[in-house]
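Note that one protein chain is taken out, while the other chains of the complex remain in position.
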Amino acid sequence: MSANTERKLADGSTISDLIDLERREVQLRTLADREIYEIEQDKIFGKTWLLLGHESEIPDDGNFIQRFMGDDSVIVARHKGEVFVSLNVCPHRGMKITTQDAGSTSIHKCIYHGWAFRSNGEFLGSPVADQCMHGKIRGKDELGLQQARVTLYGGLIFATWNIDGPSFEDFLGDAKWYYDMLFCRSDGGMVVAGPPQRFVVRANWKAAGEQSAADGFHTLMLHRWLGEVGNYKKDDGESGDLTPEMFGAEVSSPHGHALRCIDLNRKIRRLTGKDPEELSVEEKLRVLPPPGMTADAFTQLKKNLSPEQLEAMAWMPPQVGGMFPNVLFGFVYIPQADGSVVGSMTLHAYVPKGPDKLEFINWIFVEKDTPPELREKMVMQTIQLFGTSGMVEQDDSDTWPHMTLTAKGPQGRHSTMKYQAIYETGKPEGWPGPGIVNEGFTKDDTQWHWWKYWHALMTAE
Amino acid sequence: MSANTERKLADGSTISDLIDLERREVQLRTLADREIYEIEQDKIFGKTWLLLGHESEIPDDGNFIQRFMGDDSVIVARHKGEVFVSLNVCPHRGMKITTQDAGSTSIHKCIYHGWAFRSNGEFLGSPVADQCMHGKIRGKDELGLQQARVTLYGGLIFATWNIDGPSFEDFLGDAKWYYDMLFCRSDGGMVVAGPPQRFVVRANWKAAGEQSAADGFHTLMLHRWLGEVGNYKKDDGESGDLTPEMFGAEVSSPHGHALRCIDLNRKIRRLTGKDPEELSVEEKLRVLPPPGMTADAFTQLKKNLSPEQLEAMAWMPPQVGGMFPNVLFGFVYIPQADGSVVGSMTLHAYVPKGPDKLEFINWIFVEKDTPPELREKMVMQTIQLFGTSGMVEQDDSDTWPHMTLTAKGPQGRHSTMKYQAIYETGKPEGWPGPGIVNEGFTKDDTQWHWWKYWHALMTAE
Amino acid sequence: MSANTERKLADGSTISDLIDLERREVQLRTLADREIYEIEQDKIFGKTWLLLGHESEIPDDGNFIQRFMGDDSVIVARHKGEVFVSLNVCPHRGMKITTQDAGSTSIHKCIYHGWAFRSNGEFLGSPVADQCMHGKIRGKDELGLQQARVTLYGGLIFATWNIDGPSFEDFLGDAKWYYDMLFCRSDGGMVVAGPPQRFVVRANWKAAGEQSAADGFHTLMLHRWLGEVGNYKKDDGESGDLTPEMFGAEVSSPHGHALRCIDLNRKIRRLTGKDPEELSVEEKLRVLPPPGMTADAFTQLKKNLSPEQLEAMAWMPPQVGGMFPNVLFGFVYIPQADGSVVGSMTLHAYVPKGPDKLEFINWIFVEKDTPPELREKMVMQTIQLFGTSGMVEQDDSDTWPHMTLTAKGPQGRHSTMKYQAIYETGKPEGWPGPGIVNEGFTKDDTQWHWWKYWHALMTAE
Amino acid sequence: MTTANEPVNFFEQCADEIAIGSDVYNQALGFYYAEARMLDNLRYMDWVETLTQDIKYNVPLRQTRLVKDNEASIIYSMRHMHEDYRSLMGRALRLSGNSAWAEDPASRTKRFVSNVQVFETATPGEYAALSYLLITRNRFDDDHFDLIPCERRDILRLQDGVLKLAQRDIILDQVLLGTPNLAIFL
Amino acid sequence: MTTANEPVNFFEQCADEIAIGSDVYNQALGFYYAEARMLDNLRYMDWVETLTQDIKYNVPLRQTRLVKDNEASIIYSMRHMHEDYRSLMGRALRLSGNSAWAEDPASRTKRFVSNVQVFETATPGEYAALSYLLITRNRFDDDHFDLIPCERRDILRLQDGVLKLAQRDIILDQVLLGTPNLAIFL
Partner (left out) sequence: MTTANEPVNFFEQCADEIAIGSDVYNQALGFYYAEARMLDNLRYMDWVETLTQDIKYNVPLRQTRLVKDNEASIIYSMRHMHEDYRSLMGRALRLSGNSAWAEDPASRTKRFVSNVQVFETATPGEYAALSYLLITRNRFDDDHFDLIPCERRDILRLQDGVLKLAQRDIILDQVLLGTPNLAIFL
């Protein structure tokens, strides 16, 4: 849509004015502007598929959790085996139907006037039946809780208000081929270690969102402690160089999804002493199985994934990346002091809480049949590196707020975020996977595609 | 006025777009929108009569209290016996004239540059008289404190900025006939027990305002503890049913005022063992005198009220209700463990403090000549059930904030509050009172009339 | 510019509608309105010269301090002897370049992705050089930190974003002749005692700004404790009258600058017993040298100032006043219990932090060669009267918030600040100085000129 | 106003101060720490056990007044709470029921006790205790805390060797209470 | 959920309460005051010295639940921190390095300790200690403070006459943590 028919912001500019498509620059103002935030609530969070949790959080009928879709609270509940997502707003006078984070009940009763609803949102009735306090203007079928459209993928619960919009499959597009390697590889599937960590960061959700689109570059500086005193410190105690870790292949998506696939060979060499070139796909995946899986799980991989996917997994498996608009995943191998490797599986959602606040939600996963000792190791390791107290992500949550502050300055708001490090490589030779793929050291393309999709949605009718 | 000439909100919609007059629905957005809040400051709080207190709070000349009319602080002071309401803003540079909640002084001196004013707002002069620091452009008569229009009713102090608008009598309309039974029934009149309780609730003022228009329905669910473990628990310890308490007659007003009149017979039967049908009006009112009054006060009632009013009082006296826009009254009979009844007289004002905050002001009253022991009982009973720590109203002040939160969600804001439980009864047979009156179990009409008047004022020129 | 072509505020009014140029009145709304605040960020803080500190705060190369220009954080650093002011926003993704208040470094490295900059803002490069992570779309010369235009005046650091606008000299205009007496009188020049005090006041910056334009009148009432129990208490313990202190001459400026010059004779008479009329300029300035200077410093004054300036200094030296938009200076003589006088030199900046918040920055100065004992006395005395805990300015910082609150009321916002005490005197007979000067008791002209310049800037293209 | 502003007779009751570190003093500390944990852990009926049958429990209002009228800044003619044993028991019962929505889900609170001073009174076995209390209160997913700093003026009475609360006046520091209700005990 | 919600065995370990004012009690106070100053003054490696090699250190999650499900409001299946000696040492090392940006520049904090209660345990020389902690945290030029009120459930062990921290569970009062990270120790 052309900028001149676009909705004008208070100062007369349009969303398109804030993005320079030629030079791949975005004005900082996007990270602090309240008007833009309000538009996003409709055009981004009202239109795309949003991650709300995992079905292992609500295993039984009646189980429910309270989550957020943009600024709307929703009830995620299991009813007759199925998962339903209902707007947590009473159709009578707007009271919250539940004020609990989680629970189990067959009937949700609003505490204000007592209207009752099933776990699937159906209106059951109001007290003092003979007085028909819900009136006669609307039928009972019109008085249920507003329902979102729901999809389960690898047990993950996604929902959208865009009832007639694209399917979740279409939304993922080519990226699905890669996500399958993470979420759909095992027979038992992933399960959450527990409810997610939740904390508030005084930053615009996009400061975290644009980074989640595979910003590998920042690791070298912001997380350099990993090499200095952390898991990538050299055995001789010398500082380790993180640069090699940033080589691999990056998958971009026209829908803003992103994955960084990192070469396993170094790790395999270190673990086996053998030359990875001489190992078969199966051998590699038995030596270094995916996070949370054991050697003998290879049969599962073989069953659930295509040979091409297996090949990619043994070569450069996706390890970090994001899902538009506000999801980050990290499925990584963490080197241990004893030379071994412990896997870590985590998903984050960055829920907007106003132009300068976000809620950081961190789920930690294990495979359903990960052995107890390994599972404990994985969870501890993950808690120690990511999320609330994570030594890696502490630095991120302390950085985003500064970007949100600078975005408020009358000069700063016109300063731009730049995405000008551009791949010139293309797919690795013989790469089996689909999509926009580039080889080599991390670049800005994935993040730029993230902004392009943001712009497309924000300027769509 | 037609919506298309109405002021447009930022997103292009009008106030009228938010109300469905056909279906009796109001969009939740009205409970959280800052633009709407700003308009209300002029069109509601700049135009209607507002409750500021009771003259017993400022018995003597020079006594003053600081109160709020919308977001404006005002000084309510007694001067030569009369009550004056002055804008608490210095005409010189806008400093507050008083920063105290209450006090007594013949001259208010601004602490910034020392301009001095009488209790009636008259400008007295500025320091260093020979330098005439208030200049010569405006005469002294132009430099007084802005005066609001004031009315006393039953000792209650009402004021408005609408200098040439309707009189307080016209504003009350038919409802006055009923309010008289509460505020003008005794010779000595009501007096405050003390200054009002004041506390902040993180909710839009209308969440409380619309409820004050006689929402009886919520009592059954939100306040059901009253039956379970409270004053309406059965003698045998069984849970009591509150439903019968919700039968009576409700008085609506085209100006958004509302009163719920509740049948006294059950209470009388319980107290006297006699069949109320066999009791005269006088007998009934001597057995169960109005809150704060004693049996022998009947002569006062007879003197101050019409026979029709007496009849109504002995049949279904008004017990709870509101006065547009932000006043709630509760003049109730509270059953005691010993089977007796203690009255309670309270008035609330819900002062707006921004789109998502209100100040809850709670005055507790007694009759001037209520005997000390009774008075102490009434005040304690009232404090324990209403206001800051009131076991009934705790639940209200914890509910309204949730409605204000849901109103902010991009989906929630379009969800509607519904007023579709409609009376089909009309006046009780032989009802002596005027106005729109309906008999039976509480319904939504009074609240809907509240919203209709809100809409009329908000869309008026 | 005519109001009808002016930008309209949300409610349709213009900036010009808020000022009555005829009657010298300004609507209170200007002290609380968010829209006006946003416009000021561009039209005032984006256009005028702003005080950031003193070069004695960053004596050596590499030294830097973080300060604010409006809502923008900037780095004030010394590079090869020169002072540079750089926007503290990384050109890469908007992270703050420094998060420190002060420090010393030759290279500023952004902690997010490691881009590096010189103290003068030049871009040095990004990590992993061979990957050219800053891309090829922009040259290195385009990737430096945004530079502000800088001027040093008496060692004070001023900067502006108005690169092609008026010079600092033109900005000061006639007022410079007077400021020179304060800032450019000594050979060694002023130095800061230390970093500035910083604290937040919940008030609009203009509540402090308009007062800084030489509001002498408020001293009599708001600071009357000075006479009652403070430094101006009479020796016999009686309350002292502050009125005489308010006589002198006031210098206005079409650019909103202001100075109050106060008669020295009383003080000299008190100190010397002699009739000041019989003393020469030199004798006077030796008896009562300027704050922080000693008798023998007269030779310096003679060298650095013109005879006319010396004459003014010995007659009615500037003692308090402001510099548009947000600077206050106080160069005063404080009477001591022992009859002596101790000087005090302080500068404040009132940095906007939103429509209802300001940051009060207080620098205390001494002369470079003030003797240690005197210096200690001056600093203690100044801390005790001005700034955070200053017994004088405590009362100011507790007053401005009330004005900001009243400015939010629907009635209060239309109430006006009045500047109607007008000089009818003109220059003192034989006054040697330039500019708009009036003699006598303090009036409102200087503050009115402050508002006129605010209006001119706010309505300029 | 019609009710005389009841005099605060608390300080008249304070005789000699009991030494910090003495047994009685330490017993009082123990009383307050145990009480804080009962209330922070929703053990309301246990708390009622620590009250005497004749307890007087008050939360007077505050008003902003000039320093010269400072004593008028504490208002007893009207109160936020005005309780006796029956009413406190009633509140505890309500909170222990199924429909006390204002505290169900319950606030997460901490009651930080400090500045404890204990005094003898004219009555043997009764002590006057002054203490400061800071309550932090969090509900639902608020990312802030409501703060309730206050001074407590208590009469503690020894009954069968155990201290019980016989009187409590809670002096708040806000005229406009910032927490939306007093559904919790102070 | 797949992990059972680990039972809180702390209170089972609490035997007789140790008298306030007794030596052990005062030693515990001393331990907490000294610890607060080490942490508030960034002396992380000194702090690690006060831990036992087998320390268990946990910050469980909280959830808003109905009063009847109150025990479910403390979540151990997932935690904000889940530490052993190695990991705490690792955190201290990171903070002592040059690139722990989350705390460099460091937060300015104060750890207000109060409501300390100490109990015997089945193990001689090991004590169970309950305490309240209020942390005020300020960063950069924030004009507000992040508040972290919490209860600490500790096991203190006497080693060569010195108390060391052998176990700590920190019970927070927020389900949605209001401070942007736990880069500091509680």
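As written, the chains take the letters A, B, C, D and E, and residue 1 is the first residue of each chain.
By definition in this document, a contact is a pair of C-beta atoms (placed from the backbone, for glycine too) under 8 Å apart; a residue touches a chain by one contact, two chains touch by 3 or more.
The structure displayed is predicted, hence computed values, not measured ones.
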What are the shown chains in contact with the chain that isn't displayed?
-> B, C, D, E
Which residue from C:A10, C:I107, C:V229 or C:A295 sits in contact with the chain not drawn here?
-> C:V229
Identify the residue among E:E83, E:D104 or E:D169 that touches the chain left out of the display.
-> E:D104
Determine which one of C:S119, C:T399, C:S415 or C:T459 touches the chain that has been left out.
-> C:T399
Of C:A102, C:L271 or C:V287, which sits in contact with the chain we cannot see?
-> C:A102
Residues of chain D touching the missing chain are 17, 19-21, 62, 64-68, 70, 73, 112, 114-117, 130, 132, 134, 147, 149-151, 173-178
Tell me, which residues in chain E touch the chain that this view leaves out?
-> 21, 23, 26, 29-30, 32-34, 36-37, 40, 42, 98, 100, 103-106, 108-114, 134, 136, 138-145
Footprint left on chain C by the chain that the document does not show | 56-57, 59, 99-103, 191-202, 222, 224-225, 228-230, 359, 364, 366, 368, 375, 379-380, 383-384, 387-389, 391, 393-395, 397-399, 401
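By our rule, only the chains that are shown with their structure count from here on.
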Using mean C-alpha positions as chain centres, tell me how far chain B is from chain E in Å, no decimals.
-> 49
Using mean CA coordinates as chain centres, what's the chain D-chain E distance in Å?
-> 28
Could you say which residues in chain C touch two or more other chains, in rising order?
-> 99, 111
Residue ranges of chain D touching at least 2 other chains are 98, 100-101, 103, 105, 139-141, 143
Touching pairs - complete list by chain label | A-B, A-C, A-D, A-E, B-C, B-D, C-E, D-E
